[in-house]
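As structure tokens, the structure follows; a few thoughts come after it.
One chain of protein is taken out of this complex; the other chains stay put.
Here is subunit A:
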Amino acid sequence: MTARPGRATPSRPRRRGGRIPVALLVPAAIGLLYLVLPLVGLLVRTPWSTLPQRLAEPGVLTALRLSLQTATLATVLCLAFGVPLAWLLARIEFPGRRVVRALVTVPLVLPPVVGGVALLLVFGRRGLLGGWLDSTFGITLPFTTTGVVLAEAFVAMPFLIIAVEGALRGADTRYEEAAATLGAGRWTTFTHVTLPLVAPGIAAGAVLCWARALGEFGATITFAGNFPGRTQTMPLAVYLALETDLESAIVLSLILLTVSVAILASLRDRWITSP
């Protein structure tokens, strides 16, 4: 195990202190099994022989397309509003910052159905803002694709904010200070120094946010309802399929799983590991 001089070996995993303690290895293995086994169960029970026909069913592709579109739009919304919010939380000292940070992360722990109810009470036809939107502009949000995007954004935004805030806190502020001393304004510093610096963090947050939006169920069904082609996303389709046909529910779940894993696996390593 002697490293040859002149050749660094950064790619080799460090294993300090010899053997991995069993007390860590066993629970880690159990944890991994617990997370992976249900996915294996899904694969084992998948009706592979009838898979092509089931995939070709018109409802499946409609729901998948809607899911991908709404999750992407929700992520765009989250980026537009979440990144500035994360910057505020990470860089500016203001009274009540802790409270704001707690409020921002509430949707993480809130049951999504509760989020849906809350959205209805604000943006619904009789809601605080929804009533005004309806009477002034004739805009109603529940039961529309826009409603789906809003529900997904509500649930997924904290994932982005947490990731971006973490990246901002981890980033070296000396570059920003240097830019400031060279005469750059706050906006220029933000766009030319801060953003590129934390781009990997933003990308990681966006992927997480997108994946969470893709899996959103509770807030969507509560706020946006369930109508094929308009508000019926994949998770809703899975739930409804379960009412009649376990096999189609499995197939739909498998598609959703494949899409999520593919995206997470392809981007995670590239964005998350290197700051």
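Quick notes on this structure:
Going forward, a residue touches a chain if its C-beta (ideal position, glycine included) is under 8 Å from a C-beta of that chain, and two chains touch if they have at least 3 such contacts; residues count from 1.
To be clear about the criterion, contacts and distances are computed from a predicted model.
One chain of the assembly is not displayed; among "Alpha/beta hydrolase", "Hydrogenase maturation factor HypB", "Molybdate transport system substrate-binding protein" or "Pyruvate dehydrogenase", its UniProt protein name is "Molybdate transport system substrate-binding protein". The chain omitted from view is touched by exactly one of A:104, A:179 or A:240, namely A:240. Checked against the full complex, the candidates A:23, A:92 or A:109 give a single residue touching the omitted chain, namely A:23. Touch with the chain omitted from the figure is made, among A:104, A:221, A:234 or A:254, by A:221. Interface residues of subunit A facing the missing partner chain: 21, 23-24, 26-27, 120, 124-126, 142-143, 221, 225-228, 231-232, 239-244, 246.
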